[in-house]
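See structure below.
Only one protein chain is missing from this complex, and each of the others stays in its spot.
Coming up: chain A.
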Amino acid sequence: MANDEYDFLFKVVLIGDSGVGKSNLLSRFTRNEFNLDSKSTIGVEFATRSIQVDQKTIKAQIWDTAGQERYRAITSAYYRGAVGALLVYDISKHQTYENVTRWLKELRDNADSNIVIMLVGNKSDLRHLRAVPTEEAKQFANVPGENNLSFIETSALDASNVELAFQNILTEIYRIVSQKALDNGDSAQANIPAGTGISLTKQVDDGAAKGGKCC
């Protein structure tokens, strides 16, 4: 497939309570569609879209699952290999925001410990129904030493910030990956454009060691 050319493939998962708009975020980003009457997701959905960052093609493989699926038949398959997670809540339903901590725990338990997490307050178009203040969520996302999440508010309905949210998380993942490649210096650096696999493979040990030092 000609349109299947890409430099990086990142798997990103959408999580959050049932009804917060995960599926619509997915359809807005991958197909620019929004459906007010969308059905509940059963099991897993999956879509891809490629974006450009630094003249590199990044293919995002975005997975969407039923909000209730945290009661898991597919947890391990779902999180396996995910390098990013959009943790979505509904700004008009406080309960979905309260459950964010549960979802964070779910991520800690099941996903890679270094997964990039972005907290997403969806349905920002529902201004008159807002139940979660932006500032509160922003602070929560940046609790020093505890949460280090990026944060954004989106509306799948009016499309605001959806593109940006995905752009940001994919770019962040890309920066981390390529940063490591650059940090690794000499040969790896030379290899980046052609043989990402090699350079990343090679620099893993160093990367892990560095990570240890920093933390």
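One rule holds in what follows: a residue touches a chain if its C-beta (ideal position, glycine included) is under 8 Å from a C-beta of that chain, and two chains touch if they have at least 3 such contacts; residues count from 1.
Methods note: contacts and distances are computed from a predicted model.
Q: Which protein name, taken from UniProt, belongs to the chain you can't see among "Vacuolar fusion protein CCZ1 homolog B isoform X1", "TBC1 domain family member", "Hsp70 protein-domain-containing protein" or "DNA-directed RNA polymerases I and III subunit RPAC2"?
A: Hidden chain, UniProt protein name: "TBC1 domain family member".
Q: Touching the left-out chain: which of A:N32, A:Q52, A:S76 or A:Q139?
A: A:S76
Q: Under the stated touch rule, tell me which residues of chain A contact the chain that is not displayed.
A: Against the left-out chain, chain A lists 1, 4-11, 18-19, 35, 37-46, 48, 59, 61, 66-77, 80-83, 102, 105-106, 108-110, 112-116, 148, 173, 175-177, 179-180, 183, 195-198, 200-201, 203-205, 207-208, 210-212, 214-215.
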